[in-house]
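A single protein chain has been removed from this complex, and every other one stays in its place.
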Amino acid sequence: MKRFLLVTLAILLVLSLSVFGKVKIVYWQYYFETKVKAIDELIKEFQKLYPDIEVEHVTFPYEAFNEKVAASVPAGTGPDVVNLYYGWIPKYVTSGYLQPLPENEFSDEYFQKNFFPFVAKGVEFMGKRYAIPIAVRSLALFWNKDLFKEAKLDPEKPPRTLQELVEVAKKLTKYDKQGNIVQAGLATQPSGQGHHWIREVLVRQFGGSPYNDDYTKVTYHEVPEALKFYTDLITVHKVGYPGFMNDDITAFTSQSAAMNIDGSFRIAALKKAGINFGVAELPEHNGIKSNFASFWANGITSTCTGEKLDAAIKFVKFLASEMVMEMWLEKVGELPANPAVAQKYYNDPIYGPFLRGLEYAHATFFVDETAQRKVMMDAVDKVWLKGVSPEQAFREAAQEEQEILDKFWKSVGK
Amino acid sequence: MTAYLFLLVPLTFFVFVRFYPMISAFYMSFTDWNIISPVKNFVGFSNYVRIFKDSVFRISLLNTLKYVVLGVPSVIILSLGLALLLNNVTKGQSLYRLIYVMPYITPIVATSWVWRWMYQRPPTGVINNFLSFLGLPARSFLMSTTEALPSIVATTVWVEVGYCVIIFLAGLQNIPKEYLEAAKVDGANRRQLLFKITIPLLNPVIVFLSVMETIMFLRIFTQVYNMTDQGSGGPLNSTLPLVLYIYQKAFKSFDMGTAAAATVVLFLMILGITVLQLKVLNRRVQY
């Protein structure tokens, strides 16, 4: 009799634990001090709101992101929610790693109401949407006010058009006796943000479009003037070259480059380095404005089901709320993905130009960002190292990229 | 026999830790696996066909051979020369040994960064400044499609030399003085001593280091990854070695099948070259 009671008690105990037990989800993010701290705080708040959910926050060095994911899949030890670069979504989706966001929770209206238009397009693949960002980034023109003053230019007047950009850059470039660049007027680094600038901004400004609407065809080779404008900076106007001072970031941060086209993520570092810099919207051309936006977004993995899935949905939505976005801007310095929140900062001298650029930004659909970036890097190198004409280099680049796209679409069955 | 008993644990270890993953890799080369998918389709030899059609793969094969041809003789000759000089020196030998091994001890990410700075164009590049001091024209080094690979070889040689010097030194110090004395008595001059006695007696060391350094250069990866723009093996693939090609395919393009096929090619290449080296260089030394 005693034993019977004990056993029943034990069973009841176990049952009650499982009924009142918490649902645990795992969240993966690469290690970045401010982001990690911010997420840890947010998790505490989230767990207060939903006491029956526990979130485990796992981080790792950025360098090995893909290796980490790659190793975890065959071992089945991945996360429930993962923070990934939007450009990797097609790859991750076609491998069955991510599941589509449930449409009732994340409807068209939800996206329209809460995010810039390029976000919905950027997380979409084959008609379904897969992730939600907290913050986004865009490009802008950074300029060094001290160097402007030195060159007798008005430090509050950055170039507004591509023409002005070239003129100003020439005035800001300094050479030594042998003709080597000592100070670059405009840092030119395709491997940095340069390739984005060529692809999404210059191509459009010269009247073309980088790809067709469903990203099955490369079309930028139809406007070789875009590549020519970029390579002329190196070969004709001689205002900079790839690899100057190792890379454009080093060049601008060490005050060896007077201007740079870079992303909003650079702001913290420049402030820390004590540079007197200004930010302006990207120069326009022919009245056309364009920008490249990118973001890291939170997606839900396919292995997450049942209660965990419900918990994951709640977590992802929580992270995309307006309150979180404002806090993110303060603590991490990244731009809010929500237009309503963004508008509050339009007049900020630093964030304003980036935010305004979001309105007309495009987020390129990448099937293999590393390879596609390399295609553009090689095109620029061919022109300035090998003397190939921009027309030919752009054509060859388009061909290489077309092969990459073709291979991808074929593997997806299109 | 006892031999097998002693070998039991280590061999089992190797089978699990090295052999099984090797077989895995070989098997993967016949599939189209893309790592994050549970699906693996058998595709026969198509990966192999594809890589040999890929001009980038062929370039990386050529580059890898260039690394070996430029790097291994440089390391061996330089470290042998340095060891011979060091052998003449009695005071401060310990200090020199430490100094020469410093590059080998220091983390590659740090040394690569410093060398990138040193290779910069004027006016920031230390090496170019030195060249102009000598009245020589400036070079583009890492930014030139022809100079980048030799530049990286130079840095790698700089790392490997210290380690080889130490091994050579030991080999030199072990040559019985009697042989050298006897030869001197017979009227041999310095040159003859060096080439007819010292170096032949060092042959086993030379073989050992040649084999190990060749394997090292065939597998070169980290220096190139850290010294090129975004680790791309540029400019324009001029520095891309085979292992970097494999790495890019596996972890950037998630194309494991192709990466595995290239790994198999690399393995066969290293195996072939090593066996050849052992046969050709191994000569019995007559005392």
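Brief remarks on what is shown
When the chains are written out, they are named A and B in that same order, and each has its own residue count from 1.
One rule holds in what follows: a residue touches a chain if its C-beta (ideal position, glycine included) is under 8 Å from a C-beta of that chain, and two chains touch if they have at least 3 such contacts.
Rule of thumb we're sticking to: contacts and distances are computed from a predicted model.
Of "Carbohydrate ABC transporter permease", "LTA synthase family protein", "Acyltransferase" or "Cell division protein FtsL", only "Carbohydrate ABC transporter permease" is the UniProt protein name of the chain excluded from the display. Contact with the undisplayed chain is limited, among B:R18, B:R58 or B:K196, to B:R18. When the whole complex is considered, the residue among B:N34, B:N47, B:N63 or B:Q120 that touches the unshown chain is B:Q120.
Of the listed positions B:S46, B:S144, B:N203 or B:Q230, the one in contact with the omitted chain in the full complex is B:N203. Although one chain is not displayed, its contacts with chain B can still be listed: residues 1-4, 6-7, 9-11, 13-14, 16-22, 24-25, 35, 82, 85-86, 88-89, 94, 96-111, 113-115, 117-118, 120, 124, 158, 162, 166-167, 169-171, 173-174, 190, 203-205, 207-209, 212, 215, 219, 221, 243, 246-247, 250-251, 256, 259-260, 263, 266-267, 270-271, 274-275, 282, 284. By the touch rule set out above, chain A reaches the unshown chain at residues 30-32, 58-64, 67-68, 70-72, 74-77, 245, 249-250, 253-254, 263, 265-266, 268-269, 272-274.
Note that only the chains that are shown with their structure count from here on.
Per-chain CA centroids place chain A at a distance of 37 Å from chain B. Partner chain A is touched in their complex by these residues of chain B: 32, 34-39, 116-117, 120-124, 132, 138, 142-145, 229-230, 232, 234-237, 248, 250-254. On the side of chain A, the complex with chain B involves touching residues 66-67, 69-70, 73-74, 91-92, 94-97, 176, 178, 180-182, 191, 241-247, 368, 370-371, 373-374, 377-378, 381-382, 385-386, 411.
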